[in-house]
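Scroll down for the structure; my scribbles are underneath it.
As you look at this complex, bear in mind that one protein chain is not there, while each of the others sits in place.
Here is chain A:
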Amino acid sequence: MASGDVEEISIEETNRIRASLGLKPLRVDPAPATAARERPPKADDSGDGISIEETNRLRAALGLKPLKTDTSGPPDADDNSFDAQERRAADNWKKHQEEEDRKKRRQELKEKIRKGQDKAQREKKLEGKGLADDSDDEGALAWIKQSKKRQRKAAAQIEKDLQDREEEEARLRKEYDARDLAGLRVGHDIDEFGDAIDGAVLTLKDAEVIGEDNEEDELENAGLVERQKLKERLDAKKRKPDYNPYGDDDDDAEGESSVLSKYDDDIDPKKKRKFFVLDEGGSTASVPSKDVKRQQQISEKLKKIPVSLDILKPAEQQSDYIDPTTIKVKQPRKKKVRTQRRVAEPDEDIFLPETVSIGGNAAAAANSDSGGGGAMNVDSAAAESKPRRVFQESFVDDDDLSAALALQRRAALKKQKALKPEELAKKLKEEGIDQAMAVDDDTEAPGLIIDETTEFVGSLQAPTIPIRRPREAPREAPREVPKPPAEDEPKSEPSSPDADGDVAMGSTNADREMSPEAEVKVEPEAAGITSTGLEEETTIGVGVGSMLSMLRQRQLVDSAMDPEAHDKMMEKETFLARQRVAQLEAERKAKAARERDRNSGKFDKMSAREKEEYARYENKQRDTQEARDAAARFKDYKPDVKLEYKDEFGRSMNQKEAFKYLSHQFHGKWSGKKKTEKKLKKIDDEKKRMAASSLNPEGLAGTIADTAKKSRTAGVRLM
């Protein structure tokens, strides 16, 4: 480390530089900076360069604020410099603190005041004369004299009180009579006394000292209570049933019958106690007895029910017979007689369609039923009925089955509309026109019959060589004829079936793709048929073209590529090429850049870490740049994406297999033994098939291995 040689420039110089940079000149607080400097007296070469005025001029030129000396400038509110901010912050803090202090002081004051008030209040209670404050300061003699007076006063007071009390007691004692019993409760029913009510002694019932508030004094007769208790005890011993089905006449008046009335004593012993209240004179005169009570209740009930006095009026004339019009009688519904469904149909319907229909089954049905009769076409019937009848006889034994079959057939026939000859002709004509119209789309002249047979035959592939062999010569001629028209104008060829059922492939809608094949196939077959009858095998060794044509012929390669696919390929190629070029370019540039950096020598000054960082930074930049370029390149290229899934054997999988594979991988669980074996077997078969079919002639009898096996030789002699 250098030994403290600090380079420094003066304030003025600094200000000049600042002015040139466009910065505000320094604000000088001469005290702090210089004070700091005075401490370590360092070798200070540069003295004061320029004066403050010059500095300020520079600063003004720069747009900086002039130097802040102590005198310069009042504290500006807009001054947002660091120092000003700090100053403002300090001021705010001070203010804040003062506020806090003031608040605290106020609080304390309040507390003090409150405390004082409380104390005053407390001490107010203690005002007045204390015990020892009686002092009149008269001396002992005076006190003795006064004490006697006091004593006399107290005694008088006591006497008076005593006398009052005695008087009251006396009063109470003397005047106690029946009237004092007014309103007392007696805890029995008046009827319980019976005749012994005169002279019954009632005593006060035991009650709790601190009882309920509404508990009045109650009188009771000890004997009655005992009797009641005894009765209850005996009843309990008798174990009478709780429910008396005949009702209780005694309780009826009071309506006691509630559901759990037998538990009332346990729940609330105070609940319903029969009692009566003594009247004003303390007697039981006003208490009504049971009979009287009952009478009262009955009279109340009767009063409630108003009875009209019109009962004296004679009743209306009522006859003993009912008015017949008011009677409603329900009529039984007539049962509908269901007519039987007509099962047997007239036989005439069946006859006509028979002669016309193409499907021959109806004839059989009609035959069997009507016994080969009447209005049928004799020839066809005769011809058909014989073989059919033989066939039918096997069913005749099984009557049920034949009946069922007959029904079915009739139903089917009914569905077919019974056509009259004119209608039939019209129908055929229509069909013909439709077909002709269909054909007209691609042919000039109608006349080609297109129906299932021709379609089927048309979709047949070219017949294999062995079948052709015996008939090459005679067929050549007709082959040539259909060939040119098939090429130019696929005219309607009357579909004359050959002996073995082959039909010349007239162009049908479905066979558009096949027609080039047909042409291709036809040509070599026509041209290359040698004496042996086999076609001349195209020499493959010449070029790719012949190989391609042979493969096409055998349909192992798709025939034509549409121009779109070709364009797409070109695009893809160009894009890839561009990509590669760009990549190389980028690599080259990176290398060059690195070389440059290495040569520039700045690596000497950087530590290892810094070099790393630098390298990382550079790489990042490069990557981002490359990414951007790649994105730009991708913008106008629209690739044709086709996903291909390959399994572990390298086979390409269809969607189903691919999904299965994915699932297995995901769950980590593959198929069991049997299934995998099956799969492997399938793969092997496929391989064998592919291997076998690639360069062998197709068909059942053609394989080299088969012929070898047949002839029991090791190989096949090629001709």
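Please note the rule applied: a residue touches a chain if its C-beta (ideal position, glycine included) is under 8 Å from a C-beta of that chain, and two chains touch if they have at least 3 such contacts; residues count from 1.
Please note the rule applied: contacts and distances are computed from a predicted model.
Not every chain of the complex appears here, and the one that does not is recorded in UniProt as "Ubiquitin-like modifier HUB1", selected from "Ubiquitin-like modifier HUB1", "Aspartate--tRNA ligase, cytoplasmic", "Trafficking protein particle complex subunit 6B" or "Translation initiation factor eIF2B subunit beta". Checked against the hidden chain, the listed residues A:Val6, A:Leu548 or A:Ala615 yield one contact partner: A:Val6. Of the candidate positions A:Lys149, A:Lys328, A:Lys605 or A:Arg712, contact with the hidden chain is made by A:Lys605. When the full complex is taken into account, the listed residue touching the unshown chain is A:Leu21, out of A:Leu21, A:Leu141, A:Val209 or A:Leu718. From the options A:Asp83, A:Asp180, A:Glu215 or A:Glu612, the residue with contact to the chain not on display is A:Asp83.
Those residues of chain A that touch the chain absent from the view are 1-2, 4-9, 11, 14, 17-18, 20-21, 23-24, 26-29, 32-33, 36-37, 67, 80-83, 602, 605.
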